[in-house]
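The complex appears here minus one protein chain, its other protein chains still in place.
Up next is chain A:
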Amino acid sequence: MTLVATREALAATEPGRAAPFFRRRPDAVASPQVPEDMDAPLLSVRGVSLEYRTLERVVRATHRVDFDVYAADRFVLLGPSGCGKSTLLKAVAGFHRPVEGEIRLGGVPVREPGPDRIVVFQEFDQLPPWKTVAQNVAFPLRAAGIVGRREAEARARHYIDKVGLSRFADSYPHQLSGGMKQRVAIARALATQPKMLLMDEPFAALDALTRRKMQEELLALWDEVRFTLLFVTHSIEEALVVGNRVALLSPHPGRVRSEVNSHDFDLTSIGSRDFQAAVQRLHDRLFDTDPALATAGAR
C-alpha cells in the first residue's frame, strides 16, 4: 500500500502542529466514513473495457482499466480527449455497462445509475430549469426517497449555505451565472450525501478566474465534509491542484499509464518549482508517445 505508506510518512514528518498541512492530508482518520478495513477501496475498477457504438463501427473507449479509490480520496482521471475518461466516469455512474471487467462500489457491483453516486456534469443544463435553487438541491433527496420533505428542505438550505448561495435559494437556474450553477450542482450532490461524488470536467465551461475560485471552494468543502471524489479533467494543473492522486490515461483506447500522488499541491503551490516540475513530468508522459501512437491519436 504505497498510498497508505506515504500518508504515514507524511504524518510522521509533521507531528500534528502544522494545521494547514493536515488540511492537505487525505487521510481517512479524520473522515466519519472511514471503512474498518483500510485495505478495502471504496471504489474498485478492475479490468474495465468500455465500448460505444456509432452507426458504422464499434469503438473501444477504454481497455482493461484498473484503479482504486479509497474513502476521502480526491482521485483524478487525467488524459487528452479521446482517452475515455468521461466514458469511464459515466460507467462508474452506471450509465454505461462495461463489456468486460467490473466496477464495484463498497463491494457491490455497479449496475445502474443511482443516488449513491451523484454526478456533477460539465454542462449547465444538468439543473432542471423548472426548479428553484432550493428545490433543485432537494430534488434528488425527494426523488430517491432518501428523506422526508422537511428534512430535505433543511438539508438543501444547509448545503446551499455551504456553497455561499443562500441569497439565491429562490432563484431559478437561468438567473444564475455559470459558476453559480456549478455551485448549485455541487450543493445538490453533497446534500444527497452520496458514497461518491463524480465530477465530469465540472469547471471546464467556466472562465479562468471563476474556475480558480471554484477549485479553491471545492478543496475547502472537501476539507470540511471529506467526501470521496472522482474527478475528470484534461488540465494538468487542475489535476494536481484538485486531486490527491492522479491517474494518467493514454488515448485510443484509454489505458492507465501511471498513477501519481499530488497531495502536496494546492492552489498556493502553483508557481512553485516542485509544482512546475510535476506539471512538466505529467506533460512529458502525456505527449512522449512513440510516433505510431501519436499519429493514431491525431486521427
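In this section, a residue touches a chain if its C-beta (ideal position, glycine included) is under 8 Å from a C-beta of that chain, and two chains touch if they have at least 3 such contacts; residues count from 1.
The rule is simple: contacts and distances are computed from a predicted model.
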{"item": "Hidden chain of the complex, named as in its UniProt record, picked from \"Carbohydrate ABC transporter permease\", \"NADH-quinone oxidoreductase subunit K\", \"Adenylosuccinate lyase\" or \"ABC transmembrane type-1 domain-containing protein\"", "value": "\"ABC transmembrane type-1 domain-containing protein\""}
{"item": "Per the touch definition above, residue among A:P98, A:P173 or A:P202 touching the missing chain", "value": "A:P173"}
{"item": "Residue of A:L88, A:V119 or A:V232 touching the missing chain in the full complex", "value": "A:V119"}
{"item": "Contacts of chain A with the absent chain, listed as residue ranges", "value": "90, 93, 95, 112-115, 117-119, 121, 123, 125-130, 139-140, 143-144, 172-175"}
